Structures are given as structure tokens and as C-alpha cells.
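Here the complex is missing a single protein chain, while all its other protein chains stay put.
Chain nomenclature is as follows: A and B, assigned in order of appearance, with residue numbering initiated at 1 for each chain independently.
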Amino acid sequence: METTMTFEYAPAPESRAIVTIKPKYGHFIGGKYVPGGKHFPTINPATEEVLSQIALGGKADVDAAVKAARKAYTNTWSKMSGKERGKYLYRIARIMQERAREFAVLETLDNGKPIRESRDTDIPLAAAHFFYHAGWADKLEYAGLGTSPKPLGVAGQIIPWNFPLLMLAWKVAPALAAGNTVVLKPAESTPLTALLFAEVCQQAELPAGVVNIVTGDGSTGALIVNHPGIDKIAFTGSTEVGKIIARAVAPTNKSVTLELGGKAANIVFDDAPIDETVEGIVNGIFFNQGHVCCAGSRLLLQENVAEEVLHKLKNRMEKIRVGDPMDKNTDVGAINSKEQLKKIIELAAVGDSEGAERWSPACTLPSKGFWFAPTIFTGVTQAHRIAREEIFGPVLSVLTFRTPAEAIEKANNTPFGLSAGIWSEKGSRTLWASQQLRAGVIWANTFNKFDPTSPFGGYKESGWGREGGRHGLSAYLKGVSHE
Amino acid sequence: MSNRIDVKKTYKLFINGAFPRSESGRTYEVKNAKGVFVANPCLASRKDLRDAVVAARAAHAGWNKATAYNRGQILYRIAEMLEGRRGQFVEEIVNITGATKTKADKEVTEAIDRLVWYAGWTDKIASLSGSTNPVAGPFYNFTIPESMGVVAAIAPETPSLLGLIDAIAPIITSGNTVVVLASTKAPLSAMTFAEVLATSDLPAGVINILTGKKDEIAPWMASHMDIDALDISGLSSKKHADIKVAGAENLKRIHSFKSADPGRIIAFMEAKTVWHPIGL
Partner (left out) sequence: MSFYGLVDGTDASLKSYLGNLSGVDQVGAEARAAMLATRSIKTTSKRWAIDTAITMVDLTTLEGADTPGKVKALCTKAVRPDPTDSSVPSVGAVCVYNDMVSVARKHLDLIGGQHVPVAAVSTAFPSGRASMPVKIQDTQDAIDAGAAEIDMVIDRGAFLAGRYIDVFNEIVQIREVCGDKAHLKVIFETGELVTYDNVRKASFLAMAAGADFIKTSTGKVAPAATPPVVLVMLEAVRDFYEMTQVRIGVKPAGGIRNTKDAIKQLVLVNETVGPDWLNPKLFRIGASALLNDLLMQRMKMDDGYYTSPQYVTMD
């Protein structure tokens, strides 16, 4: 056999030159950047480099933001026709498309996700959400929610760090399309694309106060949740915090939607198209470093194909490229924060102690930054903590099943109910399984697909309400029941 | 002050993304509201219609297969281009129809906003007119609305720009392609609009615009066996019966509308219902 040089891909870095990050940011209130009080750093999790100083929003900041949002709602936004509101959203969508590369680079620097994902998934989907919802602004009477649905008023929106700009789009676009104004708090570790989005609002000449961005941490979020001037709360984050919010707003008239955690079952039947299934498993848990609420974190393999699938899965995992998120060839980037890495390490150690068998491909991980190699645990059962608790990292728990009914029982045996995957070439079985599964989003022969027209949200403790599609509008309109 | 002689435009047909003259060589005179000669637009022939239908048919597969998002973006782009050239359209309407600048301005504004309105329908019409149907049996049953194919339209005489857009946009929103006959007396807005289309990333053949006589073109449209449907909103109601008789030869779906409405989109779609068993 002739020896061949291995085909190493030389570094292919995306240039950073396209972004300008200020050394310090305040908040965006009433159409202007205003200075903040205390500051804290936001870092690049791949290098631990400090990117900027971010304002820690306190009571005065939240008050000002809510006031600006209320003023804009009362005087301008609620008086404007849907047609004109929609045109602002179209402008925002188009400017996001124009500045797409800039947003993608900034997202990768702040979040740690590979540039390929920011560029090809996060940013295009975010722009698409604005484009889609722009078209609803003057068509609300056709949404099946009444002949003249009305907005709620001022929405307080708290978003997570895993898809910063995309989560902003999922929140802001429908809220504005429905006629509400917003106070949005980006996640503590990923505020930069939200702050750049404020610039887009200015370029689009969005009336002052329609969108307000207040940065900060959990305490800032609590101020928003508890603020009496807010009519509606939208939250995406952990189930634990979701319950805190639900309790906090219970005595009030605020409406709430929650998009919380998950522990999705990815079910592989013996007639699955094997190679594409392996891709789907990898995508399901290692995409975005596993920082995905709907991740396929429990692999349920039909026992008669388990060995074959695991063998192919391991071979495929050997080819995953973990490294510099700014390199265009990187598949898996950095863990978003030191805290998250600690949680992942802890839960993985639990897996070891529970007797599951751990395996990772050989990975050279950079010395600086937060990294975790893609990992699978085999020999897992429903009684293991790593089959029950959300790890939110690149860790897959592998279980087996004998019959379809058993697969469904195991899949549903969780307080979560966000998503599930089904791999089979038999249509009737796929439809049967999707009928049985108690999950809000079901992917068949695919995984982690999102579209603005496709409603997303969970059953049970994975949350209340849906985002996207006709169903997602009801969260932001009055007089319509929502979960 | 200057005695500069301006360069006058030649107005041609818009077929398959290009601007050919009528194969018949015929033209007709268009005068402005003051009775002054303005241009000799083409008088489209039966063969021009035939060529346009061939182009529209060829373009259908690709346009239909494009994502709704993509179609929406192109419709929005047409609006962007039209907005950028609104001055020219206002001027043309004032000149040809004698309308006041205010009235012309209002028409152009409405035309642009209408395009934006339809752009927002491409990815929503399926939510409105599609469904999953709870049949009494272990079946997954769903209805999907689909585009029909090639639709021909007669645009109203007035308003010459807004009426044209109201004819075209609902047809192509869902993936149909269109051959439209513009206003006879005021065809120039249509031809200038064709220039906007040519710069909007619209695939060739999706929209084809003819200028000419309704009494010639409409019967040919009605009898053409490769046209799937007709919008005869721009045709006098006295003529509708004859058109429907001729169209019955291949059971064309023939409609006429009074205003903008998502029903205009659905009217040019077919509903497809699929059954699939649910079971192990």
C-alpha cells in the first residue's frame, strides 16, 4: 500500500477585521445608547480574552427601559398601522442580511460556536425570522386568533446564551409584528450581537423605544420579570428558572411564555438509513457543542442494530474537528463559559460513577479557553442521572430498546417534553411514533431543523407556548388562550 | 433653457426575461392626456402570446420549487426596485392619464405597499388554506395547496400600475407563472415595470407582459390549451361569458376579482390531500 500524506486542512481563519467591538457598552434605551453603571467583562470563551465591558442593568436602567417602551407603545407603535410596522421589520431583516458576516463573526467571538454555524445557521435564520414576521404585521386578522387581535403592550424578554442573535429574533420579531414594544435582556455571557442589533434598529429608523436592550445578569432579569409596568414575559432558559418566573408572575396579570430545558430521545429503529442516521445523531448532540435545549441527548437504539450504529458512530466521531471557532473548518467550538464547563464535567463524572461506559475520540484541545471533547456514554438506562438531567454539553447517553412501544415508553419517561427524533424508513411507523411521543417538536430522519414558519416549544416541564408560525403569534396578542 | 433633444424610449414586450418586439411587427400609438404622441408600443400577436406561454411553462417548475421564503424575498426586492424608481412612475402616470401628481403618487405608493403585502403571503398562505384533517381512521391526512401552473391575466385599464400588480402578484405568490396583458390605453407603466422586474432577481419567464388589444388577446388566452387558469378582472363583464365558453375546452379555472385579498392567491391554487396510515 502506498503511503499517503494525511490530508491536513491548513488553518482557514475567518478574519476578525470586519467587527469593531467597543471597549465598553451601556444599554440601548429610547433609541439611544445610554451609559450604564457598574460593568462586568464579556469574554471570548475560546481564548478567555476580554472582549468588552458590559453594563450591569439595575433598577434605574430597567425602569427607564420599561418607561421608554411604554411611551413608544402608547404614542407611536400601537397607533401605527400593521402595514407600516411590517415595513420596519422588513428593513431590519434586510439590514441583518447586509451585515450578516459582521454578525456571524461577532457571534462566534462572544459565544464560542464555530464560524460555519454562525454564518450558515444562526444569522440567516435570525434574518429569516424578521422577514417572516414582517409579513404578519398587517395580516393578523388571518392568523386564526380573531378578526382584530390586539397586542399585549410591553413585553419583557429574557434570552439565553446558546443562540444569542437567533433567540433575540425569535422574541423580538413576533412581539413587534403583533404590535408590542419590548425590553430585552440578552444573556450575561453573550450580549454583543444584541448590542449590535440595536445599531440595526437605528439604521432602520425604528421609532425610539420600540426595542430596548438592557444588559446584565440574573438580577437584571428578575427586575424585568417583577416589573409592574410589563404586560408579558417571554423567557428561554433553564426549567429551574422557568419555574421561578412562573411562581413570580402567578399573582399578577402578566402573561408568560417559557421555553425551557429538554432531554430529548433520539430513537433509531432497525430500518433507519444508517449513514444519514449517524449524521443525525452527531448533529443532534454535538451541534452547537450540545448547548441546545432540544438536543438529542438520549440515543435510543433498537437493540438489534445497536452494535452496528455505535461502531459507525464512533468512527464518525473520530472525524469531528474540535478547535478554534474562528476556523472555517471547525465543527465543534468552545464551551460557552467556565460555569457551564464545570457543570458538564460534573455530570460526566456522575456518569462514570453510575457505571456507564465513557468514550471520546482522541482530541487535542487548546490550552486556553473552555473545552470538552465530544463524549458518549453507553450502557445507560433510564435510572441513570445522565439519562434524566439536562447536561447541556456534548455528551450523549446511549440506551437500547426492543420494541417500538418500549422506545416510546422510555422516550416519554421524563418530565421534559421539548423534542424527539425518529429514524426509520417506514412512513407508518414514523407517523405512529410521532403520534405517541409527548414532545412539541418531532424530527423524523433529520434533527435540529428550524424555520420561522414552524412552531417550536415544549410539552410538560419544557415550557409554555410556541414560537414561530401562526401558533407563535398567540403569545403576543390579547384575548387568546395560551398554555 | 437648453435645447437638448432627449433620448426617447422604445417600448417592447417582456417575454422570458428579455425585451423582444412583437413578431408581427405591429405597433399602436399611445398619446398622452394632452393628445400629444408619446410612443409606439407593440401590438402583441397570437404568436407573442404563444411564446410567452412557452416561457411561462418552462419557468414554472423552478419557480414552484423555490422556497416560499425565496419567492417572498424576490417579491420584496421588486418592491425595493419600484420604490427606488417611484419618481419615474409618478411622472409617467401623470403624463399618460392626466392624473394629478397627488393621485399618481398615491397609486404608486399603494402599488409598492401591495407588493410588500403579497411578499408577506408567500410563506403564510399554506397555514391559512392548508390543514391536517381529522379523518375517522388510523390515517394521517393533510391538505396542501399547490400552484396550478401557467395563469394568464387581463389587467384593468385603470389604475394602470396598481391594477397590473394586483393581477400579477397573487398569481406568482404561490408559485404560478403568469402572462399578463397590460392596460391598452396606458401600457407604459407596465413596460417600465418590466424593467423593474428585470433587475429584481426574478427568474426569466415567471412574469411575461404583453401590450395590445383585449379583444384580440383575451380569446386567444381563453382557447390556449397550455394555460391553466385565467384572471379576467380587467375584461368587461359583457365579454366574460364568451371567454368562459372558450376556456371550457381544457376546463380552465376562470376568476374575476374586485379587490386585493388572499382569496386571489388561493383561487389559483389546487388543494392536494394525502392519506398515510399510522401504525407499526
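As a working rule, a residue touches a chain if its C-beta (ideal position, glycine included) is under 8 Å from a C-beta of that chain, and two chains touch if they have at least 3 such contacts.
All values derive from a computational prediction rather than experimental measurement.
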item: Left-out chain, listing which of the shown chains it touches; value: A
item: Listed residues A:Ser52, A:Asn412 or A:Thr446, member touching the removed chain; value: A:Thr446
item: Given A:Lys71, A:Arg101, A:Lys328 or A:Lys343, the one touching the chain that is not displayed; value: A:Lys328
item: Contact residue for the chain not shown (choose from A:Glu279, A:Glu389 or A:Glu406); value: A:Glu279
item: Residues in subunit A touching the chain absent from view; value: 1-2, 4-12, 116, 120, 271-277, 279-280, 319, 328-329, 425, 445-446
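As a working rule, only the chains that are shown with their structure count from here on.
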item: Cα-centroid distance, subunit A relative to subunit B, in whole angstrom; value: 41
item: Residue ranges of subunit B touching subunit A (in the complex, touch as defined); value: 68-69, 72-73, 76, 113, 116-117, 119-124, 126-128, 140, 262, 276-280
item: Subunit B-facing residues of subunit A, complex; value: 83, 86-87, 90, 94, 128, 131-132, 134-139, 142, 404, 427-429, 431-432, 435, 452-453, 469-470
